[in-house]
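What you see is the complex with one protein chain gone and the rest in place.
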Amino acid sequence: MHLAYPAVLAALLFCTGLYGVLARRNAILVLMSVELMLNAVNLNLVAFDVWLRDTLHSGQALTLFTIAIAAAEIGIGLAIVLAVYRNRGSSDVDRLRDTAETDAAEALPDDESGTEDQATAAAGKAKKAEATA
Amino acid sequence: MTLAATAAHSAHSAYSVLAAQPANPAHSGFLSPTGIEIAFVLVGIATLGAALVTVTTKQLVHAALWLVVALGGLAVEYLLLTAEFIAWVQVLIYVGSVVVLLLFGLMLTKAPIGRSPDADSGNRWAALAVAAASAGALVWVVVDAFRTTWIGLDGPAQGSTEVTGSFLFRHWVLPFEALSVLLLAALVGAIVLSRKRGKEQS
Partner (left out) sequence: MTTTTLAVLVPLLPFLSAAAGLLLGRTAPGFVRPLAVLPTLAAAVLAAVVAARQGGGRAIDAATQLTPTGSVPIDLALHLDGFAVLVAVLVGLVATCVQIYSTAYLRDDPRYPSYAALVSLFTSAMLLVVYSGDLMVLLVGWEIMGICSYFLVGHYWETPEARAASLKAFLVTKLGDVPFLIGLFALAADTGTFRITGILGAVANGGLDHPTLIALLLLAGVAGKSAQFPLHTWLPDAMAGPTPVSALIHAATMVAAGIYFVARLLPVFAQSGAALVVLAVMAAITMIGSGLAALAQDDIKRVLAYSTIGQLGYMAGALAVGDRGAAVFHLLSHGAFKAVLFLAAGVVIHAAGTNSLAAMSRMSGLTKRIPDAYWTMTVALFALAAIPPFAGFFSKEAILVAAEHTALGDRHVAPAAAGWTVFVAGLLAAVLTAAYATRLWLLAFRGRGAEAPDHGRQPVAMTAVLWVLAVPTIAFGLTVGAITDWFDGHSLTPTVTTAVLSTGVGLVGGLVTYGAWRHTSALAARTRVGTVVAHPDAEPALIEAQAMTAHTAAYGADGDAPDPADPGRLLLGPLHHHAAAGFHLDALYTALFVRPVQGAASLVRFLDREVVDTYVHGSGTLARWLGTAVRRAQTGNVQTYLSALLAGSLVLAIAAVVFANVNAGS
């Protein structure tokens, strides 16, 4: 079989996942996109392992490890997302802007429901303050 | 397998790698579809399409379901690449557990059922540009590098359960054990993270 097929497919899947990571708003959808990227890497590993006929089968072994690590990652990631959701009332990646370099970091002018968001964010912040107190 | 057999196998594989390109006159054309290749491409198109829908759909739950299709497609691709064990692991872990976890996550974060117009962030166009550019670059490099490279899928399956078990527990046993520690750590971490803080205080 032509090696270019799995390689190209892996590249395209990786870039699809990349797009998802960069474009999706919901943190869980971002995690899904990460899974896509990991799988693209897995495909590459398997394809090259088969091509090279490696005695140690490093590619397949690494694929297995990657799958296991991906499972662990998804567990931790979901736990983080849930914690954020509990604290902030939202799991939208682009609303978590505490590091923004603005005087009113909570104000998000690029949103049509700005006031509501502000209120939510303020509430979330208050909640967070409560939680850390 | 004995050590000597391993060495012999290693020598054979090395020979076959070296001999792969000149020894396959039947695959001399750039596009010379065989049955496996046609199947691979078709499944690949389906997988890619499912992945694209996953990252573009407005319905969050549908995205998870399309992800199942994409991951399943990848499992089929593994099968076509003769990596049977990995294919089944893929089905078990990804389709069986990861996606379920993700669905749980969606539900726990009260993700809206149905079309949500703001599934994509404002970063969409930048993301598209970066993704398209990197796709172009990667595909160009990959095609340029492996234009004339073929995988010899003949011979014994390289990813059968027997072979996998053999190399995993012969050569990779220490990393395997280390991985179990990592999984334990992840388990503990997930529990710590998802515990409600209020209980801690009370």
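Odds and ends about this structure:
Order of writing sets the labels: A and B. Residues in every chain begin at 1.
Just so it is clear, contacts are C-beta pairs under 8 Å (C-beta built on N, C-alpha and C of every residue); 3 or more make two chains touch, one makes a residue touch a chain.
Note that the coordinates shown come from a computational prediction; the quantities given were computed from them, not determined experimentally.
The omitted chain makes contact with just one of the residues B:Thr47, B:Ser121 or B:Thr164: B:Ser121. Touching the missing chain, out of B:Ile38, B:Val100, B:Ala137 or B:Val173, is residue B:Ala137. Annotation for chain A: contacts to the undisplayed chain at residues 18, 21-23, 93-94, 96-102, 105. Counting the whole complex, the residues of chain B in touch with the unshown chain are 121, 123, 126-127, 129-130, 133-134, 137, 141.
The rule is simple: only the chains that are shown with their structure count from here on.
With each centre defined as the average position of its C-alpha atoms, the distance from chain A to chain B rounds to 16 Å.
Against chain B, the residues of chain A that register as touching in their complex are 1-9, 11-29, 31-33, 35-36, 39, 42-43, 46-47, 49-57, 60-61, 63-65, 67-76, 78-83, 85-86, 91-94, 110, 131.
Put simply, chain B touches chain A in their complex at residues 6, 9-10, 13, 16-17, 27, 31, 34, 36-37, 40-41, 44, 47-48, 51-52, 54-55, 60, 63-64, 67, 70-71, 74, 77-78, 80-83, 85-86, 89-90, 93-94, 97-98, 101-102, 104-106, 108-109, 111, 118-124, 126-128, 130-132, 134-135, 138-139, 142-143, 146-147, 149-153, 158-159, 163-164, 167-168, 171-172, 175-176, 179, 182-183, 185-187, 189-194, 196-197.
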